[in-house]
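Sharing a structure here in structure tokens format.
With one protein chain removed, the remaining protein chains of the complex are shown where they sit.
After this line comes chain A, so read on.
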Amino acid sequence: MAFDTYLLKRADFIFKDEEDWKNILTRTLKLPPNAIINELMSSELKGRGGAGFPTGLKWKLTAEAPGNEKYIICNADEGEPGTFKDREILTLVPHKVLTAMAVCAHVIGAQQGYIYLRGEYKYLVEQLNQAIDEFHTICQSLGCQFTIRIFLGSGAYICGEETALFESMEGKRGEPRNKPPYPTQVGYKNCPTVINNVETLAHAFTIFKYGAKKFYDLGVQYSRGSKLFSVSGDTPKPGIYELELGMSLEDFVNEFGDGDTKAVQVGGASGFLVPRKKFKATAIGYKGKLSGISLPTGGSMMLFNSSRSMYNVLDNYLEFFREESCGQCTPCRVGCQQLYQGIKAVKRGEKPAGYLDKLLKLTETMKLTAKCGLGQSVANSFSSIVENFREEMIY
């Protein structure tokens, strides 16, 4: 057992209507920054975009970084295939995100915040701007000069990578930067910047309202709190569900599968495909102290039943990566093309089945040498599909 619990438990915080959010804002802004950071750290909230960096630590590092100009950016460039929770948060409970942004600004000493909204969600701009206007009025009445603006993307998956997002906001091609330095030191316009996923900020609100303990009591060790899951594919009930972290994939499939689930893609195209035989041994959460497979995720859960060809699934992912690779570094630019062409060649019989092993080696190289998470994570879905469904790749 990798985790102390395996039960699938629903939670209901994110979309709960909190009419007293203005009071929460007023109350939290009166706290000293250190108290807020400590509260976040003790909640063990980790970034909900998928990478899982401790949120309290991120705020702390940015607060401590030297510099007069600092920024808080909400990453709403939700582009991972199979993820659609951030859109729902911004549609239903935008004030929670805005409140958490203002609190963050108070903690790190920022005057300006941005929401980087993907171009595909342009239809949200009008109502989101209304929410922001209303929020500004409240802020001013509290003597807080913090303002938030929307920055609209234009259809580039890579801009969800934090440093690519800064480049994009600076009016350039969305090409990721070298790390380190990290955004907490050198971010937007080279100033210390907190960049948080939409959902992370919404959880921060929950912590401000209910306290760290309430959040900490959800989930399991090393994977505290709840998480939104975007469920799609071959399921009778696709949608967005808030569940506690640490559940086993088997329980998840029992709840959401159609009775014929062959595999689940955890974490979108850049995540892992888990075949049926591994459902039981797989838990959804961050790496624990015990053995067993634990998969962190941005919340994308795509179910495939036995009517689906895993070759088609992989082909679709590779087409996606080959288009969305920014082209800056060679391992990713050339690697994605080679993988895409390579599985086609094997399928057509132009290359022997052993060529798949060469491609697997290529993904290892990409994992080691690609500049950012995009090129590094192609190996995840590629190897998990090819290794578990090799025969489907060939015949």
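By our rule, contacts are C-beta pairs under 8 Å (C-beta built on N, C-alpha and C of every residue); 3 or more make two chains touch, one makes a residue touch a chain; residues count from 1.
Definition applied: contacts and distances are computed from a predicted model.
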{"item": "Name per UniProt, for the chain absent here [options: \"Iron-hydrogenase subunit gamma\", \"Cbb3-type cytochrome oxidase maturation protein\", \"Peptide/nickel transport system substrate-binding protein\" or \"ABC transporter permease\"]", "value": "\"Iron-hydrogenase subunit gamma\""}
{"item": "Among A:Thr184, A:Thr206 or A:Ser232, the residue in touch with the chain that has been omitted", "value": "A:Ser232"}
{"item": "Identified contact with the non-displayed chain, of A:Arg87, A:His106, A:Arg224 or A:Lys367", "value": "A:Arg87"}
{"item": "Residue of A:Arg308, A:Lys347 or A:Arg390 touching the missing chain in the full complex", "value": "A:Arg308"}
{"item": "Sole residue of A:Glu170, A:Glu350, A:Glu364 or A:Glu391 that reaches the chain not shown, by the stated touch rule", "value": "A:Glu170"}
{"item": "Interface residues of chain A (partner: the chain not displayed)", "value": "78-84, 86-87, 118-123, 151-157, 168-174, 189, 230-234, 238-240, 265, 269, 302, 304, 308, 312-313, 316-317, 319-320, 323-324, 326"}
